[in-house]
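Got a structure for you, written out below as structure tokens; questions coming shortly.
All protein chains but one are shown in place.
Labels for the chains are A, B and C, by order of writing; each one numbers its residues from 1.
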Amino acid sequence: MRTVDDLQALLDEACRWARESARTGKVADYIPELAKADPALVGIAVHTMDGRVAASGDSETPFTLQSVSKVFALAALMKVAGMKALAGMPCEPSGDAFHSIVRLEEERGHPRNPLINAGAILVSSRLPGISPEEKAANVSGLLSDILGADVQVDDRVYRSESATGYRNRALANYMRHFGLLDDPRAACDAYFRQCALRMDAPALARVGLFLANGGTDPLSQHAVLPPACARAVLALMTTCGLYDQVGEFALSVGLPAKSAVSGAILAVVPGRMSIATYGPALGLKGNSVAGMAMLEFMAGELGLSLFG
Amino acid sequence: MRTVDDLQALLDEACRWARESARTGKVADYIPELAKADPALVGIAVHTMDGRVAASGDSETPFTLQSVSKVFALAALMKVAGMKALAGMPCEPSGDAFHSIVRLEEERGHPRNPLINAGAILVSSRLPGISPEEKAANVSGLLSDILGADVQVDDRVYRSESATGYRNRALANYMRHFGLLDDPRAACDAYFRQCALRMDAPALARVGLFLANGGTDPLSQHAVLPPACARAVLALMTTCGLYDQVGEFALSVGLPAKSAVSGAILAVVPGRMSIATYGPALGLKGNSVAGMAMLEFMAGELGLSLFG
Amino acid sequence: MRTVDDLQALLDEACRWARESARTGKVADYIPELAKADPALVGIAVHTMDGRVAASGDSETPFTLQSVSKVFALAALMKVAGMKALAGMPCEPSGDAFHSIVRLEEERGHPRNPLINAGAILVSSRLPGISPEEKAANVSGLLSDILGADVQVDDRVYRSESATGYRNRALANYMRHFGLLDDPRAACDAYFRQCALRMDAPALARVGLFLANGGTDPLSQHAVLPPACARAVLALMTTCGLYDQVGEFALSVGLPAKSAVSGAILAVVPGRMSIATYGPALGLKGNSVAGMAMLEFMAGELGLSLFG
Partner (left out) sequence: MRTVDDLQALLDEACRWARESARTGKVADYIPELAKADPALVGIAVHTMDGRVAASGDSETPFTLQSVSKVFALAALMKVAGMKALAGMPCEPSGDAFHSIVRLEEERGHPRNPLINAGAILVSSRLPGISPEEKAANVSGLLSDILGADVQVDDRVYRSESATGYRNRALANYMRHFGLLDDPRAACDAYFRQCALRMDAPALARVGLFLANGGTDPLSQHAVLPPACARAVLALMTTCGLYDQVGEFALSVGLPAKSAVSGAILAVVPGRMSIATYGPALGLKGNSVAGMAMLEFMAGELGLSLFG
């Protein structure tokens, strides 16, 4: 087993190893702006609890958070609502695709968990604020506070998503029918905004660090979330964070993580570190091929799996 | 946070605390023999890696393993087949009830994972041996070897299950149609036998200990499974071990575990201990009410959650 | 077997017979305006091919067409598009509830048939005209032409449906995602308008008469539809016209028919007559209890079933 002392060498190796596998993936094309990403990009960054930082590959290429934002929107809501943020959601894996509407019909409009699209839209609708802009500002504010720098909405991605997000609007209208939210249009708009928040891998690893430390950012000692909420977020990431590949990821990596169609993955090692990977070429289940490969490599080399 | 030094006191407290909640559950009635269990029973046992043992409540009442046997049947198959034991199964949570046949149709006979009924029947069918008795003997043998004592089939439960197990036979015939197994009748018979293996909570905690130690029993130093397989079993328990309550269990307890309709739950704390609970009164999702309560209590008091 | 010579007596008897059964039903409550209807209302009207007219019960109470409008919207589209009106729809019964979105996901946005909500919204979106008002005017125009009198939108019902129609908007957004229509908002608005068209039972029986005569109104000799289209409409009504009670209706009545949550049913006897019933008290499957009872009575007394 290797240690974090040779972290930079490890990340370089992870990147080299993953470049090959990136070729087997395909960039997401259902949002036009995302389709423009270069499938060959591969980057990784790590922040450890004791302040080590390292990055490798195309780690300075910014990306939009997309579904990774679901984690931070949930955290932003938990800051004000605690565990009530999860009200009306059984918090179980769905076994379905992330955008599926089938369970929503079976379960009378209640999303399975806050990390599938329906649940994330519901979370966004519950964020403090009147307008979609104000709601989304909760998420960017949480991130900016940790980073000490403004996190911005990528306007072209936001507009691209807004122009094509009919499937999400279907989910929102469906939940509206069952009275779970008030304004489907505004809920989707807030959700599209948070999805379009843009940063690079080192920043993503940095903002995820509080989740590795029971909710308190270990560098600033700023308490972002109570420990029970931070634990809940990691539990949800472990059982619902990788779309319909959550079981495979638990087997091959064994960490709480959240992936996004932009090619980002945030993985958290409780008590040790936060890892962000980027690689826009996606596999059949919608997860970054290079990201999964790098995380499997890292988990193997450093013995990070929660399962021993 | 408390420590294992006051383990006995902790287990006594857990039992007292859970007796109340047991009243809200109901004994499983779909297998006539199981329906005879006393719903008020509550027991717990712990084995730590360093050899501490404690038990409390009705811990000497034997029960049949039922779905907990799926873990040991998988281990028995992995002993001879390694990770190929999982061939043909995507190892994803299903989002459905444990006996559901719906996904099997969608996915052309392939079970979602080895811990739902269809997957477990498939695992049993792959165990070495010609007859169902021989196949089931792989499971009882693995358990007997660790315990140093014979683990027996409860014949009345086996016959009761065999007389009523038509839903499982439907699953087996369905998989047979798609060529996943050869003999649906024999596969079910082997499965019914392993489900009827009987022991008490201290024995269950004892036999689960190798999973907390990377596959090697820490007391005898006997290598039951290679580390990668042990890790895989824990990953599967975490994402698929609690029926349709796996997400809720991850939130409230945060440990790999497998539950059974007999009221047993086996929970594993990697690197630390193995916990077995018993309480035949089940909640709406088919898991032991008292068992879930005791495990939540233990995880909280000892800080056992994988999620910090 | 009785004959149409005692038509009035027959209708009076049908009404008397149905009043009792109306008590077992419940007025639709998902659209607030519809919930105000008096559940005791029972009316029936018949127009025969040779010009006989009779009505009984509360036949002068106007109602909104709701789902019965789907038949006339389809006819209006067939007038301009012929059988291409059905493009992209397999025209099979769904086996699901009328508002179900599940199949839409399985079948990549393609509605099963033009008489379930999704299909009807798609039909409305294809009607000639730019604005929703213009599109809906195709339907009211077709009806007004036959009646020789203006058919109006019930504005309160239209606004009530528009204020609550989120489930239909979910369907429309979902179809938009798959590119089946352009503007989900406008499609729903056109659909809500046609659903709110208001008339009474004698008028409904009158406007349905062209369907009994191969597409040509037998009284004015005005050709509304080519024979093949009229036949298609009746085939669709027979296999898809009564929600999830289409099989039971085929058994008990044996006629092409279309029901509505407002309590209206239009039944067509090819070559003989058109029957309209009204009774807002609905059964569990969403069809008028009194209407079904009256149609069963009529079919039995006059030997109307297509099945001998």
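Just so it is clear, a contact is a pair of C-beta atoms (placed from the backbone, for glycine too) under 8 Å apart; a residue touches a chain by one contact, two chains touch by 3 or more.
Note that the structure is a prediction, hence the values are computed from the model and not measured.
**Student:** Sort by label and list the shown chains the missing chain touches.
**Tutor:** B, C
**Student:** One chain isn't shown here. Among C:G43, C:P184, C:P256 or C:G286, which residue touches it?
**Tutor:** Of all options in C:G43, C:P184, C:P256 or C:G286, contact with the hidden chain holds for C:P256.
**Student:** For the chain left out of this view, which of C:G57, C:P184, C:G214 or C:G279 touches it?
**Tutor:** C:G214
**Student:** Would you indicate which residue among C:A230, C:A267 or C:M292 is in contact with the undisplayed chain?
**Tutor:** Considering the complete complex, C:A230 is the one touching the chain left out.
**Student:** Against the chain that's been left off, what residues of chain C make contact? List them.
**Tutor:** The list for chain C reads 90-96, 103, 112-113, 212-214, 227, 230-232, 234-236, 238-240, 244-248, 250-251, 254, 256, 270-271, 305-308.
**Student:** What is the set of chain B residues that contact the non-displayed chain in the whole complex?
**Tutor:** Chain B touches the missing chain through residues 100-102, 104-106, 166-167, 169-171, 173-174, 176-177, 184.
Just so we're on the same page, only the chains that are shown with their structure count from here on.
**Student:** Taking the touch definition from the header, please name the shape of the chain graph: line, ring, star, complete or other.
**Tutor:** Shape of the chain contacts: a line, open at both ends.
**Student:** Most central chain by CA mean?
**Tutor:** Answer by centroid distance: A.
**Student:** From the centre of chain A, which other chain's Cα mean sits the farthest off?
**Tutor:** Between chain A and every other chain, the largest centroid distance is to C.
**Student:** State, to the nearest whole Å, the distance from the C-alpha centre of chain B to the C-alpha centre of chain C.
**Tutor:** Result: the chain centres lie 55 Å from each other.
**Student:** Between chain A and chain B, what is the separation of their C-alpha centroids in Å?
**Tutor:** About 32 Å, centre to centre.
**Student:** Could you tell me which residues belong to chain C and also touch two or more other chains?
**Tutor:** Chain C, residues with two or more chain partners: not present.
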